[in-house]
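To start, the structure under review is shown below, and the notes come after it.
Removed from the display is one protein chain of the complex; every other protein chain stays in position.
When the chains are written out, they are named A, B and C in that same order, and each has its own residue count from 1.
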Amino acid sequence: MTAEPTSARALTFFDEVVANTPGGDSRLELCLQCGTCGGSCPSGADMEHTPREIFAMIDAGMKDEVLRSNAPWYCVSCYYCMTRCPQEIHITDIMYTLKRMAIREGLYKKSSASDAPGFSETFISFVENNGRSFELGLAAVHHLRYHPINAVKMATGMGLEMILKGRMAIVPTKIKGIKQLQSILNKAKELGGAA
Amino acid sequence: MKYGYYPGCSLERNAYSYHQSTLAVAKPLGLEFVEVEDWNCCGATEYFAIDAIPAYALVGRNLALAAQQKGDDKQLVAPCSACFLNLKKTDHYMDESPELAEKVNTALAAGELHYEPGSVEARHLLDVIVSDVGYDAVAEKVTKPLYNLKVASYYGCMIVRPRALETFDDAECPTSMDHLMEVLGAEAVDFSMKAHCCGGHMTQISEPTAFDLIRSILKNAVDNGADTIVTLCPMCQLNLDAYQSAVNKHFGTDYNIPILYFTQLMGLAFGIPAEELGIGKELVDARSALTKIGTEAPPKPKKKRPSKKALPMPSLLEEA
Amino acid sequence: MTKKEKVGVYVCHCGTNIAGIVDVEDVSTWVGENNENVEVSRDYKFMCSSLGQELIEKDIKEKGLTRVVVAACSPHMHEKTFRGACQRGGLNPFLFEMANIREHNSWATNDKVAATQKAKALVNAAVERTVQQTSLEPIPVEINANTLIVGGGIAGITAALELANGGDHVYLVEREPSIGGHMAQLDKTFPTLDCSACILTPKMVDVGQHPNITLLSYSEVEVVDGYVGNFSVTVRKKARYVIEEDCTGCGICEEKCPQKVVDDAFEANLGYRKVVYRPFPQAVPNYPVIDAENCTYFKNGKCKVCEMFCPTDAIDFKQEDELLKIEVGNIILATGYDVFDARRIKRYGYGRLPNVFTSMEFERMVNAAGPTAGDIVLRDGVNVPKSVAIIHCVGSRDKNFNEYCSNVCCMYSLKFAHLVHERIPAADVYNFYIDMRASGKEYEAFYHRLLEEGTHFIRGKVAEVTNAANLPEEEGKLIVQTENTLIGKQIRVPVDMVILSAGIESRHDANEVAHLFGMGCGYNGFFIERHPKLDPIATMTEGIFIAGACQGPKDIPSSVAQGAAAASRVSSLIKQGTVMMEPIRAHINEDHCSGCRICNNLCPYNAIEYHEDKKVSEVITALCQGCGTCVAACPSAAISGAHFTNEQLLSQIDGILWDVKSELKMEPA
Partner (left out) sequence: MNEKFEPVIVGFLCNWCSYRAADLAGTARIKYAPNMRAIRVMCSGRVDPQFVLKALREGADGVLIAGCHPGECHYVNGNIKALRRFILLKKMLRQLGVEEDRVQLVWASASEGNVLAAKVDSMTEEIRALGPLNWNETVLGGGNGQHAAVTEPEEV
């Protein structure tokens, strides 16, 4: 029997982040604030807050600021931080958690990377409808939504070249078991939570 | 050697040449790849950003299908680094967290599927070639060595990291593809940026960020005298190849270095015609670089004798 | 029928440490009322205070107590204290028992009810156990006045001189050809910047010349037998191929030897040495050794230049290793540390990028007697760096390598910064640190001095060192990439030279050495001390002491202090002449022994002898260490382990389960 603490501490933003990070232990509480992550991050120079700063802010309960930061959206999943972290904190996974929380809370809209979730959402909408990703559709929809000028550039420049080289499909591929996949995903969405 | 094969969405189209060349070199190496029937997208780096359980379930479906299909072997080969990592990570986390495994399986049950963690082992194509086939067996198949060709081996991220997943090569300074290139007769150039990020999806989110990363990789390869950069991931190839002209425009540079798949160079060395390897589909034309391939082995570069005053250079850990 | 004893029970509050969780009054009252053997039971604020101890003494005398139980902290903390109180009261100290209700109970839970219940069980068990205990007398062991010291670094040197000056004989065994250890490699020492060699070499000479010190350099301990007071040690004296008696240390052989190799020991890879060599000019002893692995003669059978030129015919290619047997009473281990191998952190480029240096390389570089005669230059040996980055915590404070702080790197990194400022005044010096740790005497002042000298301090653990330039000003430089955590920005600092402040690691063979001496290594490979605060010098094995960095990372003053402390501990034992050993030994009852000999092979110390004539086994008390394995194994229960007898332990089990005993068992048989 592990004794219960005499008075339960109220759940903090920190607890929320930890609880929403799947795959075992996030180890977030171990952060030494050494900056290895911030120094290693390929897009760290363009982040409004380095991962290290984000962790300090999580600890300080600055939920609004954290979920509005562009930092999680600028994470490229290169896993340098996670590999180098002297405390073996699961940094990349925490970044994914923050993205999900930002979407859930709607706070990403106030972020300077406000179109990043859109990219992810467009991407998965193709996956959910076809079972496969669809680059042309993704590029077109994403750019038309957020960067109309880029869309024009795409259609005439690199994108056109890709199509000419046969490297971009004009129509999406659909898997046979799309219904099966959709029931799986729908069930998964119902289950929710982190794990 | 028989393996399950998960090509992933990119290999269907933008990286079709990777798919083509993979199958072309698999044959002489005695590798039999059985494609997972009706596989779906792995979610790349996007699905995890939206919703965790569906993201794992998405990958879970592929693992379940692979497990159903596999014969006596539990190996599943993925040529794309992102696919490889997602397959491996999902299996690993399901194994580590029974709670996650339960949720994923509840979702899979809605499609009458089930996946037991550990029943499929995801492997990257490069790992299979260097570890299972081995350098010696590859060397035996070389009929047209890539003499004189200077190659920068670019690994990117998701094949060597995170270390928690016990990768087959070093997370910071991988060398397996460099050795492979040497076995093919090419010269592997020093390449500090070999495991750095290609920008990933940043081309879609913040071009300046992505261009910075792409440029630093191109620059380092060119600075070290590389004729070509070889890759092992469709995303890396796409970013370095398709965005090269945009990067040049952005920085006022004039890089013109072709980006090939390592399987394409293997094919060439095995004497397979370039068309059958999908060479020519790259946006930065590889032909001029490939004309550099000579018929005779270049003389071994003489080790420069250090000056009398020079201090001894420490050995590397592998040499010690 | 159980005999009735008069047990005194004392439940300690330990301030609130115990009383805050355990209802000590309840425990005391309960045991007094429920255990018929208890004569008196009390609770008291601090039992270990003199008043608490007097309470025990008084009760023994006045109430005629025959057993004493103190429920307080761990016996490892205060068993000795209370045994003393019993003895003063006139009770044999082995009729005393402690119940650990602090470390094992009040400190381990917040549940007051459960803790009180558990305390009752532990106290009751102790009472039941004492009833079965018998009077024992400690075993006196004579102490051999000779001491073995393993390791001739500054800690071992200090210990050796302390003991030798006191008139006792010391065998100093050193693995390398010379004593001096890591300190001999250093240039200046922080924070006072004394020249390391200037303060160390006189001590080395003293050791070499001391009549009470037998110096066995280029030697290693192979076998350790015996126990405190009487160790028997076998030392392998490796072949030097130089006859010590004939060698004058003139150095001609070294000068004439045609074969040069990189010196990966003393010069830390930065310089070369001959194949017949002394690690450094002031080596003690001053005889050279021949490195057989690289010697042309040993490889090809030709050369012998050294032999040809030696004026005293002191070269002997046929020399072989010698095994020496020495008898000592105590052993001090001062085996030092290894420097973290910086090549393991690939992202810092050591071994790949020429102008990345390790701290030990830099020590040799700035040393006037080193390969560059003290000039700070790049790997080409010519160019002088205009900017230098010093990276702290290389291999330290990192779970991927070593989790702990190496204790000395911050300070020597400051020293490096100072030396660069001193030798290259125009150079920019950057120190990349996580936390600046300058907690020794005058250390903080040294840090302030470096602030004044204009060192750039950047708080951030370096992410990587690369030669991949992005900007024109980065071309041809090493770029140090990190987050400046104080401004929250990723930065890239181009420099000419990078120094990696490598941490301290336990010796690579620390585990084997620990095993050889019958003691333990902690998780990180450092030797385990008897108590981390109150006894960092002694080990769990009587007669074996540790000093210096083999116990944990430490700087020179701390190593010297530990070396002296270890000598003083040994001196004290020598002065006592005899040591009292706990009488926890096994004994075989001949009448019950069936002569099955199961115990013979189980004993790890070969302390059980079989008498063929009587068909019984016997324990040799002097060799027995009291582990009790034979006691547990004896099928005829003929072996008893003093102070841990079956009766004592079975009673303890009975007592500990007072609240859950099954009904059936409570009934009389």
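By definition in this document, contacts are C-beta pairs under 8 Å (C-beta built on N, C-alpha and C of every residue); 3 or more make two chains touch, one makes a residue touch a chain.
The shown structure was predicted, so the numbers you read here are calculated from the model rather than taken from an experiment.
S.K.: Which is it among C:121, C:366 or C:393 that touches the chain not included here?
M.R.: C:121
S.K.: Write down which of C:205, C:369, C:580 or C:653 is the residue touching the left-out chain.
M.R.: Looking across C:205, C:369, C:580 or C:653, the contact with the absent chain belongs to C:653.
S.K.: Residues on chain C that touch the omitted chain in the whole complex?
M.R.: That gives, for chain C, the contact residues 74-77, 100, 102-111, 114-115, 118, 121-122, 125, 511, 515, 518, 520-523, 528, 540-541, 584, 598, 602, 604-605, 625-629, 631-633, 635, 641, 644, 646, 649-650, 652-654, 656-657, 659-665.
The criterion applied here is as follows: only the chains that are shown with their structure count from here on.
S.K.: Could you tell me between which two chains the number of C-beta pairs in contact is largest?
M.R.: Maximum number of inter-chain contact pairs occurs for A-B.
S.K.: Just curious, how far off is chain B from chain A if you go by their C-alpha centres, in Å?
M.R.: Computed value for the inter-centroid distance: 23 Å.
S.K.: In whole angstrom, how far does the Cα centroid of chain B sit from the Cα centroid of chain C?
M.R.: Chain B and chain C have C-alpha centres separated by 48 Å.
S.K.: If I count partner chains per residue in chain C, which residues reach a count of at least 2?
M.R.: 347, 400, 464
S.K.: Check each residue of chain B and list the ones that touch at least two other chains.
M.R.: In chain B, residues 163, 172, 212 touch at least two other chains, as defined above.
S.K.: Where on chain C is chain A touching in the complex?
M.R.: So the residues of chain C in touch with chain A come to 109-111, 114, 347, 393, 397-400, 434, 459-464, 481-485, 488-490.
S.K.: Which residues of chain C touch chain B in the complex?
M.R.: Result: residues 262, 269-272, 341, 343-344, 346-347, 350-352, 354, 358, 361, 371-372, 377, 379-382, 400, 464, 466-470 of chain C touch chain B.
S.K.: Would you mind writing out the residues of chain B in touch with chain C in their complex?
M.R.: Residue list for chain B touching chain C: 163, 170, 172-173, 192-193, 212, 215-216, 219-220, 223, 307-317, 320.
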